[in-house]
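Heads up, one of the protein chains got dropped from this complex, but the rest are sitting where they should.
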Amino acid sequence: MAAETRREAVSEASSPTRLVPGQLPVHVGLVVSILLMASPLLLAIVMSTQTVPEIYDIGDITPGSDGLANYVSVLTTYNMLTYMANSLIMSVLVTVGKIAVSLLAAVALVFYDFRFKNGVFFLILFTLMFPVPVRIVPLYELMATLGWSNTLLALTGPYLASATAVFLLRQHFMSIPESLVEAARVDGVGPLEFLWRVLVPMSRGMITGLGVITFIYSWNQYLWPLIVVSDQNKQVVQVGMKYLQSVGNAGQTDWGLIMAGAVLTLLPPLAVLIAFRNPLLETFGLAE
Amino acid sequence: MTGISLHNLTKQFDDVTAVDSVSLDVTEGEFLVLVGPSGCGKSTTLRLCAGLESTTEGTVSISDRNVTAEPASERDVAMVFQNYALYPHMTARENMTFGLDAAAGFSGTEATERVEEAAAILDIEDLLDRKPSALSGGEQQRVAIGRALVRDPEVFLMDEPLSNLDAKLRVQMRAELAELHAELQTTTVYVTHDQVEAMTLGDRVAVMNDGRIEQVAPPQDLYDAPDTRFVAEFIGSPGMNTVDATLRRRGTVSEIVWGDNTVPLDASPESLGLTSGDRVVFGVRPEDLSADTDGDVRMEVTVTEPLGSTLLVRGTVGGHEMEVSIQPRSLVEVGDQITLGVDPDRLHLFDPESGAAVYHSADSREAIGVDGDGRRDAAVARQGGADD
Partner (left out) sequence: MSAHETAFDSSLGAYLLLLPTLAAIGAFLYYPSLQTLRLSLYETFLFGQNTRFVGLGNFASLLTSNTYLASVGLTFGFAAFVVVSTLAVGLLVAFLLYEVTNGKAAYLIAAIWPYALPTAVAGTVLLFLAHPSVGIYTFYLESWFGVEVDWFTVGWQAFLVVAIAAVWKQVGYNVIFMLAALNNVPESLNEACDLDGVGTWRRLLRVYVPLMSPTLVFLVVMNTIYAFFGSFALIDLMTQGGPTNATNLLIYQLYRDAFQFNNLGLASAESVILFVIVAGLTYVQLRVSDRYAHY
């Protein structure tokens, strides 16, 4: 097939549709597509500084006169600070918990020999087929039965086990030269010490990348918190944004305020992405 | 007391028998080399000694203690790996002490002392605070050896430790390893596929093939009197020429015949347990053949390889490929017919079926009081020196 592709490609080489290779069109294309993707965000930032009358003057896309007032009021008056704190606690707990639990499982799957090893691995991988919506009703009932509704346990527990994390860590551990493991065996290094003093330091990039993925994933959860948390003070920021929509003034929705909330909600995962872009990209197989 | 003793050691992976009832005694302080082609089971044998593989059958004893069922960490062995197996996130010093930390009962100062001592021996004192990525291949290997030294084990197990080094460094490290062993006198089992390494390092060398030990002997004995056709062909560079031939009576002695070529042999067929007309495998080393205008053996040259110190000539003799090592700068060209002389003291016969050695002319000469050549004595002398 590759040879065939080549042959066709060669026969087309001199056709008039061929583009002149050059960097200018590439830069233009990139700038245009990046601006297209960034424009909603940029506009949202501009609008978040506008007052209600400025918002309703539709053609006006200059920074508004409200400055950061919308941010202040959304954080204080409209509880966004609480929502963000709740989201932060949830995301950190899920990130740390998921990685810890998955590290242990991956050590067992790579460095131990035990009965039903392949079966156990399959059992873990197969959970990929059960996203939250597939089990949402019984999971909700289970939380009610356990008395976990409106608690952090409900927000974090169901996210602890992860096929993806176990899979990625397992792949990574399997790439560690066997002789390192054997040296540890000859030295009599125990499994937990091996995990803590050899595997974790050697997997720092992968663990960081996994941490970023997990943090962004948990921070962005919407459906499950919406269902399992009804107490507004316990709610996470994604659903908190929904509450903002009902905020208005004399029948006019305060979109500036909502945009401020949206920008705030985006900031933490965006900051994490930018700060840890290298380990993240490495984890996705995109080494810098 | 034996350093390490294997008895009927067998390892099976599913249907493959990697190690097939190997028995071997390594005396305390000995440097034993396991050599053989890839897949012969030498590495598996070493790993069975280390406890990195479980035995299918047989026993492993270290210092007269049966350790077959014990985990690697209880065997008091230290291993040096081909790829060094250094932890990339630890400094050289941390790599060397990591195993000591795991084994309880080492105080910090004791560990430090041991590291300093090993570092002094290996001349890596200045490198102790560097991470492996900041060390060259040779330096990494020194650290890996250092890690084994600080543990002061009963036995060193080395799995092709020089294979990842470039040629020049390999020769240098080889000499250093020999020196180190002379100094420490720790029992060492060393695996390599490189027969030069095996010959130069080993007090004795065990040649393995197909999961079995073909022969265990001091290096020169392996060269002079290989027990099997396999050993004959494996040891030496290039290995021994072997051709299918017929043994015929000639008066009171015999001659070896293949094609139009005959080589006289100073023994009667009966003294070899053979009868005239029996098929044999005739073996002679390239170094024991020479260009000789009066010779009885005719070779048609197909390839010439000037190696500098000798000229290696390959060609066909009576339908068989043979190699001969002759004087450098000899005027031999491809397509030439040359005649070869055969050193009568350096002839070997092997059984065509079993491959076992039937006859070495050097042995029979000695047996009848004729000094074959000086090599044998030199070998003994060297052997004696290594045992001191």
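As written, the chain order gives the labels A and B, with residue 1 at the start of each chain.
Assume a residue touches a chain if its C-beta (ideal position, glycine included) is under 8 Å from a C-beta of that chain, and two chains touch if they have at least 3 such contacts.
If you're wondering where the values come from, they're calculated on a predicted model, not measured in any experiment.
*Asks:* Check the options A:Leu93, A:Val166 or A:Met202 and report the residue that touches the missing chain.
*Replies:* Checking each option in A:Leu93, A:Val166 or A:Met202, the one touching the absent chain turns out to be A:Val166.
*Asks:* So that we can see where the missing chain sits, which residues of chain A does it touch?
*Replies:* These residues of chain A touch the chain that is not shown: 1-2, 5-6, 8-10, 12-15, 17-19, 21, 23, 26-27, 29-30, 33-34, 37-38, 40-41, 43-44, 47, 55-56, 58-59, 61, 100-102, 104-105, 107-115, 117, 120, 123-124, 127, 129-142, 157-158, 160-161, 166, 178, 181-182, 184-185, 191, 194, 216, 219-220, 222-223, 226-227, 238-239, 241-242, 245, 253, 255, 258-259, 261-262, 265-266, 269-270, 272-274, 277, 281, 284-286, 288.
Keep this in mind: only the chains that are shown with their structure count from here on.
*Asks:* Between chain A and chain B, what is the gap in Å from one C-alpha centre to the other?
*Replies:* Averaging C-alpha atoms per chain gives centres 57 Å apart.
*Asks:* Over in the complex, which chain A residues touch chain B? Could you list them?
*Replies:* Residue list for chain A touching chain B: 177, 179-180, 182-190, 193, 197-198, 201-202, 204.
*Asks:* Which of the residues in chain B come into contact with chain A in the complex?
*Replies:* Of all residues in chain B, those touching chain A are 50-52, 71-75, 77-79, 81-85, 87-90, 98-99, 102-103, 147, 151.
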